[in-house]
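As you look at this complex, bear in mind that one protein chain is not there, while each of the others sits in place.
Showing chain A:
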Amino acid sequence: MATVVLPETAEPTVTIGLSPGRIAWRRFKRNRTGVFCFFVSATFFIIAATAPLISLAYGKNAHERYGYRLLDASGYPPPPTGGMSPEFWLGIEPGLGRDVFMQLVFGIRTSLAIALIATVGLMLIGITVGIAAGYLGGRTDYWAGRVIDVLLAFPSQLMLIALVPVVDSMLVGPEEATPTWLRFATLCIVLTALGWAGSARILRSQVLSLREREFVEAAKVSGASPARIIFREILPNLWSPIIVLATWQLPILVGVEAGLGFLGVGLGPDVPDWGRMFLEGVQYYHLDFPYLLWPGLAMLIFIVCFNLMGDAIRDALDPKTKGL
């Protein structure tokens, strides 16, 4: 199945094998939902990357209170659409009168950046710990396992809230105000520090079974160094679970980051952020539902599409899936 036969004139038939990566790519291309969702997810990333350009083209930024004079006495935009008009595409933010479309576009930037950095960070730790525990075994494995147990037993949201000020205070003196970039770093650090345990546990179990395979034994017998075995024999076989875990983690982290903003430990009030839009939206939604609807819909579309894309990638990487 994994070979393509090329008949050539006057020469014996040559059989060309496809690399596993190309097979996976072919499988992925066949999955229409997966490809569609890939484009949708990519759109979100492109919007995040080009937010300033979109702002230029749209003619408004995320800070100025353009619509303030349109709000009523209690700070609500005109119902029932929340002030949607050709001027304000998605309406006006209640209370402050900023443009919702711009809030949303710049909010994607914040959420995706934090989620992406944290995903990379926690995968790196997860891979390191997973390989160390699985390959070295013995005492290393035991203690790594106990640390993972403890991390998974923590009430996660509470620890997130509790850790943010602690890490803040480690990076900056107690009397100084926390600058935005620093809170950004704190959020990435905290999400990474609390998130790696699950991936580490799964990768550990993969390494455990790989360690006993013939090709690893063969490498050992032929005198390969542990570093060589880990990087050349085991790691290449871990790529599929790593990619699957990463595509699974990213949308979760987008949700968790929004949750932090919702709990008021996100970035400051000047930085557009989906989480804080939810926090404010929940206070206003009885009378101004659209303000909550837009970030909710945007996040739903992103997470669902990214998950479906992840499913498609998993199917493509799994040799047991039928069809090529």
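The rule is short, and it goes like this: contacts are C-beta pairs under 8 Å (C-beta built on N, C-alpha and C of every residue); 3 or more make two chains touch, one makes a residue touch a chain; residues count from 1.
Operating definition for what follows: contacts and distances are computed from a predicted model.
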{"item": "Chain not displayed: protein name in its UniProt record (\"Deoxyribose-phosphate aldolase\", \"Peptide/nickel transport system permease protein\", \"NADH-quinone oxidoreductase subunit L\" or \"Nitrate ABC transporter substrate-binding protein\")", "value": "\"Peptide/nickel transport system permease protein\""}
{"item": "Selected from A:L56, A:L124, A:L158 or A:A218 as touching the chain missing from the view", "value": "A:L158"}
{"item": "Among A:G67, A:G126, A:G266 or A:G281, residue touching the chain not depicted", "value": "A:G281"}
{"item": "Chain A, residues in touch with the chain not shown (by the definition above)", "value": "149-150, 153-158, 161-163, 165-166, 169-170, 174, 251, 255, 258-259, 262-263, 278-279, 281-282, 285-286, 289, 292-293, 295-296, 299-300, 303-304, 307-308"}
